[in-house]
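For reference, the structure is listed below as structure tokens.
Taken from a larger complex, these chains appear in their original positions, while the remainder are omitted.
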Amino acid sequence: MSRLSFASDYMEGAHEAILSRLREINYEKMQGYGTDPLSEQAREKIRSACGCPEADVFFLVGGTQTNATVISALLRSYEGVVAAVSGHISTHEAGAIELGGHKVLTLPEHEGKITAADLRELLVRFETDEARDHLVRPGMVYVSQPTESGTLYSLRELREISAVCREYGLPLYLDGARLAYALACPSNDVSLQELAELCDVFYIGGTKCGALFGEAVVIPKRGFIPHFFTIMKQHGALLAKGWLLGLQFDVLFTDGLYLKVGKAAIAAAGRIRATLREYGYQLCWDTPANQVFVILENAQMKRLAESVEFSFWEKYDATHTVIRLAASWATTEEDTEKLLVVLKENVV
Amino acid sequence: MSRLSFASDYMEGAHEAILSRLREINYEKMQGYGTDPLSEQAREKIRSACGCPEADVFFLVGGTQTNATVISALLRSYEGVVAAVSGHISTHEAGAIELGGHKVLTLPEHEGKITAADLRELLVRFETDEARDHLVRPGMVYVSQPTESGTLYSLRELREISAVCREYGLPLYLDGARLAYALACPSNDVSLQELAELCDVFYIGGTKCGALFGEAVVIPKRGFIPHFFTIMKQHGALLAKGWLLGLQFDVLFTDGLYLKVGKAAIAAAGRIRATLREYGYQLCWDTPANQVFVILENAQMKRLAESVEFSFWEKYDATHTVIRLAASWATTEEDTEKLLVVLKENVV
Amino acid sequence: MSRLSFASDYMEGAHEAILSRLREINYEKMQGYGTDPLSEQAREKIRSACGCPEADVFFLVGGTQTNATVISALLRSYEGVVAAVSGHISTHEAGAIELGGHKVLTLPEHEGKITAADLRELLVRFETDEARDHLVRPGMVYVSQPTESGTLYSLRELREISAVCREYGLPLYLDGARLAYALACPSNDVSLQELAELCDVFYIGGTKCGALFGEAVVIPKRGFIPHFFTIMKQHGALLAKGWLLGLQFDVLFTDGLYLKVGKAAIAAAGRIRATLREYGYQLCWDTPANQVFVILENAQMKRLAESVEFSFWEKYDATHTVIRLAASWATTEEDTEKLLVVLKENVV
């Protein structure tokens, strides 16, 4: 019997509606590079969902690519990007930001999040440092929603961070690789419209949220990044068949699908968390989204691995490990049930 | 009535067999980043088709991205890449190579091709320049097959270029964005096996050759580029759902599909060229592949544009323009017939 | 007997007044990084000489460094710098501009100069290219005075180039590595004040013009390049003992020394040219400044090399070579006399 797989949320293909639409349109001849009508239609739907009718919207292929391209576009050569020490750009992008010439200026993480207070302290320390002209100048702020630890910024937290950014003239950029899962959380109180209001740039993740691949960059204020099309091309981030991305986001933003696509995963993750708590497992962070981080005794982890695929997250101590169980838009109730049984059987 | 479209060869989706396979596999859970069995199977088939069982094979998303990533991986910071002045990297990649820190050292183009003699002359001139340590050092050679002008290197020509490269210790890299069309040309005498023998790196184009997207980088000598996986990640060129690329190349390299997929386009382009010649149009270059370059009087071009979409290529003189008509793997005989009628009607 | 040396204009140390001042000040304790009073005094004198009391003035160490730092500061990542194909940044800077991520967009050279007409044509071609968003965007213009071929832009020529730049919103940057020699030419009609009026950034060369080393970057419009100090630091172009540069430019701009320091070289070069003409040598370009380019038959060149050091410039044809004889601020009448004798003896 093959193992249950809860290793990540990018293991399946695409939502049914996307595949169907793709089949329908396969032989239509579409203009290249996102200049096609389908992409324009998707852009319109995203503008509407975000309540920013003037927004620039661009479609890119993947997350690291999107982060590197946007950050490179927002910064001048002598500026760095402020991010949590646990932020994806700080850790798992193989130096893509530095390849673009920029330092990641790290802030402490609090369950994956930065705080407005820490941000302000960093900026004050920079501004008051007599040697500041010899330092990397903070040029923008990066956050992710949900964070890499699966936590969510509340509207209040994000407002505070945004306020500090605006006070200091720093663009705020939000990485929404898993945004559909945030939007599907009952405890989430940050809407797309509020993201558009508080961020200067953000991206709506497709790859992990029901699309085959693709991320939609939203720049609420039209023209905020001049020549972003050329910047994308220069970064190898301009898909020749841009309509493939347009098609997918058109489907995801038809009839509010993007707001619903993460719900099954949130329900599954909720049941997994409840079972874990019930059986005395130790959860690592109190996360509401589609990823569950749990601390296992090492032998227990090995046993679990016999029947379930999961992600190694980090060593907790000499005898324990943090693992991640991820539910996705495609996770079935049947698989979740099977996982719950296995978890019960694996209680120490 | 909508216009006939011969504007480019990346306007349609994917070969039927790819869409079917995608639908079959949509809910299977696949490991990320190309570590899945389907990608491995595709790599095996490509190694076999290229006659290089030890080759490293990597799947990337698009052409500019592939060029930028491979060139960056092959060069040291102080080296440049030698290419035709008309090469894609010299012209239409928005400075992606320079963004990576490298100069494109241009050679004259002969219907889109470079010659071994010109290459040798450039290298001799460099080696004998007293100020060579103040110059950009030639570090590799870039060619494309077919070229940007739709022409093909013969086996003899490619052997000569490869020989000069090896004499001077420069890697030879071949951009095969449209390789399926070269392989489908009756006049082509360069096989995949010979590419693998003569080049240090080459890529087999998918985006324009029947795939939704994707390019397969082949490095015949295993380990020739250490840590290419990380280099891809750093360039934002590592697709999370790498299996999407593996799936497509697996289909394209099953039962020799890649060798056949371009044949319809070559047949269509042949008929278009024959008709153009018959009716006294002036062809720009004598190209055997899927793109037809024709010189039109400007008023004639405008008239043609009423019923056919084509690509503007370049101004020829004050009153004439070069346009491109491109057939693709998906071009139908019906559309070709219609185009031939329009061309006959548009004779000056 | 050692050979006469006319190989370049950076073979000697510094003007007497600089060495004296250095000795005087050697043990004074000066603030670092150009924040010292001597540097400020030098900046004031340069502002005054250029008639731009608000200018930002920065001192860097060498020419390639200055070009790379200024160009990097003026361009956005997706922009290139327009320059003559013979411009120093196009040829002899080992890819320093590309290392900074930028393409050099070349224009034809006319005795080392670009023309406003060629520049306009390039810009019009770019603006009207349908694929311009896939091209490198022209972002600034680079010229040198004197040019690499020793020629001078006239005031009219420079005005025309500047006018095109302003029409298209491109900064104009002038490399004045040998500016003292231009200013010392009787035929020159472009003053420092006019450079300040027509250029957005220019540099006043010290290394080849009487200083031990150093170049003074003048930005007539204060604040035109924000954070240039940090940009210098990031490029390794900020000298710890910035006062060494301030001291030298303070001396060079005291009592108009900079306007006089090149005169001896111009006189020497004039005599050399007159003698060459008189004896039937073929001059390569009609240059008024301190460098003399002459075409020699190869055997004649070898003979000359026995008694004179000169620079190989380029092959002229199979049997002839262009060489450069350079006079400097330190060239003595005695050496010039000896050279004239040798030249007379070497007539074919």
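Which chain is which? They are A, B and C, in the order written, and residues in each are numbered from 1.
Note that in this section contacts are C-beta pairs under 8 Å (C-beta built on N, C-alpha and C of every residue); 3 or more make two chains touch, one makes a residue touch a chain.
All figures in this text were calculated on a predicted structure; none of them were measured in a lab.
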{"item": "Subunit count for the whole complex, all chains sharing one sequence, 3 displayed", "value": "4"}
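As a convention for this text, only the chains that are shown with their structure count from here on.
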{"item": "Euclidean distance of C-alpha centroids - subunit A vs subunit B, Å", "value": "33"}
{"item": "Cα-centroid distance, subunit A relative to subunit C, in whole angstrom", "value": "50"}
{"item": "Rounded Å distance between subunit B and subunit C, as computed from the means of their C-alpha atoms", "value": "42"}
{"item": "Set of subunit A residues in contact with two or more other chains", "value": "230, 233-234"}
{"item": "Footprint of subunit A on subunit B - complex, ascending", "value": "5, 7-8, 10-14, 19, 22-23, 25-32, 61-69, 93-96, 99, 207-208, 212-213, 230, 233-241, 244, 309, 330"}
{"item": "Residues on subunit C engaged by subunit B in the complex (per definition of touch)", "value": "77-78, 80, 91-95, 98-104, 130-131, 133-136, 312"}
{"item": "Of subunit A, residues touching subunit C in the complex", "value": "72-73, 76-78, 101, 133-135, 137, 227, 229-231, 233-234"}
